[in-house]
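Below is one structure, written out as structure tokens, with a few remarks after it.
Rest of the complex left out; these chains stay put.
Which chain is which? They are A, B and C, in the order written, and residues in each are numbered from 1.
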Amino acid sequence: MAKLYFRYGAMNSGKSTALMQVAHNYEERGHQVLVVKPSVDTKGDKMLVSRIGLQREVDILLRPDESLKDYNIDYSNISCILVDEAQFLIGDQVTELWAISKIEDVPIICYGLRSDFQTNFFTGNKRLFELADELEELVTICRCGKRAKFNARKVNDKFVSDGDQVAIDGENNVTYESLCGKCYLDNVLRRNKVKN
Amino acid sequence: MAKLYFRYGAMNSGKSTALMQVAHNYEERGHQVLVVKPSVDTKGDKMLVSRIGLQREVDILLRPDESLKDYNIDYSNISCILVDEAQFLIGDQVTELWAISKIEDVPIICYGLRSDFQTNFFTGNKRLFELADELEELVTICRCGKRAKFNARKVNDKFVSDGDQVAIDGENNVTYESLCGKCYLDNVLRRNKVKN
Amino acid sequence: MAKLYFRYGAMNSGKSTALMQVAHNYEERGHQVLVVKPSVDTKGDKMLVSRIGLQREVDILLRPDESLKDYNIDYSNISCILVDEAQFLIGDQVTELWAISKIEDVPIICYGLRSDFQTNFFTGNKRLFELADELEELVTICRCGKRAKFNARKVNDKFVSDGDQVAIDGENNVTYESLCGKCYLDNVLRRNKVKN
């Protein structure tokens, strides 16, 4: 019985690099993979691009109103399904992926953010934390040197705690910084005492 | 910087035993722990009882309208906070625990279910999956011998897929069975083909 | 294909409690387990005893000159093999367990120490770290509150760094204390500067 994996991490934790490495490992052995990305992520269009310099074309750009059965996939030829930016899937798409892994016996590895800039789930990662067989964290580094867990948003280089859930990195003066819990409390929530 | 841990699993995965073992490990070394349970879990009242035969009194039965600051706790004397049935916490209580772990530098270990009988989150475990520093799975066994991940509800010994989120095990002909994903699909959702 | 698991930890990390909880989980579902202990561990003879108060009889006390095939086991009736004090197995016994897990398709869970009082392997855990499909750490607490990794030996309540690899806890004035790496360096190796 194949598994549904969710490998999550803050921004800049190397998720796209890791996905491309896994695809490479399969293909090197003569296995075929299927690479999926939610169309909500408009960055790069049909290309996956990692900061470290790797890139690869996506097989399916999945719209929120679609399901994988719209694509008439022959799962018998596919050794692994890889999903990037999986936090942008809708819940039913994750449920479908979970069922595919069990019924078609194909391992599925989803990569995505753990939380938004306010520490809350998106739709896809919420459902992945409910259903995935394996949860594995990818790590990156906070400014203090500890493991970063959170994605703090900056507008004009100042931390903000309000705004829309989705705002593209690099547009409209928005940038992000990956922070550990302590630095997020200090810098975004400005809390250093326990209160409610 | 201390961590917030969430150790989750299906019913009968030994969560209360594990909690009492950790408490024992601390106390054996002369450290003091604080054991908390949400009052929503009425089973056993102020006692934790594990199926394997261990028991222990809870220090705080936390109501949904309370926060830990209502208890004027001196954190300097506490080496670890242990929370049982943490899925029943409300979201703000989890946020508070997370802040306490960072600001008071006290490790906090929450034990709880991963999901309800329909594979959805409760309030407390949703927030724990968003915030906890470490997510660790406790495992139990499905009828087929694989790792059980889901809590299937039975009424009069038949699997049901609808009903209230909370129904006490053993009352009103309700029982639960821990199932793996494949057995949950087969027996509760009665699905063996991929559809939407 | 079933897996060979090695769940390792320092002394007093709750290994025997964890083993008995897993046995309980299987038996509660009507599955049969086989509990094995190397005869080298003379403590408790045929009984497993956990500090927290649980106990259970062992099915096989395995001598260093024996293999499991000496017992003519019908693996078709066994859902899981559980081994306590697995560090005392000899290497060939671990290799045999690994082959059994794959060829007979029976999951095998070994519990044992990670290292001796000088931070070196015993025979069984060395081979388990080479072969086990899953390595999982059980944790206990150091005097400083951090995770303990090492088993420091005391004779007449003073830390020692030389002696036989095996010395029974509680006999001949020997006791053990589980320490984290920093406390082991400070107290046993008396090192606080980097040298060779």
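Methods note: contacts are C-beta pairs under 8 Å (C-beta built on N, C-alpha and C of every residue); 3 or more make two chains touch, one makes a residue touch a chain.
Source: prediction; values computed, not measured.
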- How many subunits, all of the same sequence, make up the entire complex in this structure file, 3 of them being shown? 4
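Methods note: only the chains that are shown with their structure count from here on.
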- Which word fits the touch map of the chains here: line, ring, star, complete or other? line
- Note on the structure: Taking each chain's mean CA coordinate, chain A and chain B are separated, in whole Å, by 26
- Could you give the separation in Å between the centres of chain A and chain C, each centre being the mean of its C-alpha atoms? 38
- Can you list the chain A residues touching chain B in their complex? 1, 67, 69, 92, 96, 98-104, 114-115, 119-121, 126, 129-131, 133, 135, 137, 146, 149, 180-182, 185, 191-196
- Task: Can you check the complex and tell me which residues of chain C touch chain B?
- Result: 12-14, 17-18, 20-22, 24-26, 28-29, 31, 51-54, 79, 107, 140-141, 143, 145
